[in-house]
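A single protein chain has been omitted from the complex, and every remaining protein chain is retained in its original position.
Right after this comes chain A.
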Amino acid sequence: MLEVAGLACIRGDRKLFSDLSFRLEAGELLHLHGHNGSGKTTLMRTVCGLMKESDGEIRWNGESIHRLGEDFTRDVVYIGHKNGIKDDLTGVENLRVCSALDGNPITERQAWDALERMGLMGHEDLPSRVLSQGQKRRVALARLLVNKSRLWVLDEPFTALDVAAVDFLQSIIRDHINSGGMVILTTHQEVRITREQVKELQLGWKEVGHV
């Protein structure tokens, strides 16, 4: 269970949000809303522990994430704007290195299968350099198929993906939620999951009609 209490974040001199509190139970998805620059990415990076909170506390199963350290990062997978894959490695190599560093080594066979399910059949052993944006995104997202982490933090996971891939990713997210996982995500698309599992959080506020 993830618990955020009285969280505040300051970037430079600007206060992005303060006194933010929410809870995320097993089998729930938190959908972050907000205009550009409202602090969605900052909130996600803070929840992962990549950024230090200015105030407040983030607790995982009742314990502060900074005290838990590796016990927390083992339970989290973060996919941000940057894919985190190496251009000179093939999809299979990228996926295997990522998984090994996640403490969950996979065989070559598993990596091929995961990439195939992700719709990269025939591209598994090409250097990622030659793949398109969407295909690189798919390689990065293939981690979700082999990962055993309970909390997924996905920053705009649908960007650069085509319609079929978006549908597939939605189904993976749905399966993860149904099997008791937790997801925090930002997207400007509709998330097709039953309402009671989805929590919505609005960051920042602008009048209707303002850009």
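Keep in mind that, in the parts below, a contact is a pair of C-beta atoms (placed from the backbone, for glycine too) under 8 Å apart; a residue touches a chain by one contact, two chains touch by 3 or more; residues count from 1.
The rule we apply is simple: contacts and distances are computed from a predicted model.
A.B. asks: For the complex's missing chain, which UniProt name, "YtkA-like domain-containing protein", "Heme exporter protein B", "Cytochrome c oxidase accessory protein FixG" or "ABC transporter permease"?
C.D. replies: Not shown, but named in UniProt as "Heme exporter protein B".
A.B. asks: Of the listed residues A:L89, A:L145 or A:V166, which contacts the missing chain in the full complex?
C.D. replies: A:L89
A.B. asks: Taking the entire complex into account, which one of A:P105, A:G134 or A:G180 touches the absent chain?
C.D. replies: Of all options in A:P105, A:G134 or A:G180, contact with the hidden chain holds for A:P105.
A.B. asks: Out of A:G80, A:G119 or A:G204, point to the residue that touches the absent chain in the complete complex.
C.D. replies: Of these options, the touching residue for the absent chain is A:G80.
A.B. asks: On chain A, what residues meet the omitted chain?
C.D. replies: On the chain A side, contact with the omitted chain comes from 48-52, 70-71, 73-74, 76-78, 80-89, 93, 97-98, 100-103, 105, 127.
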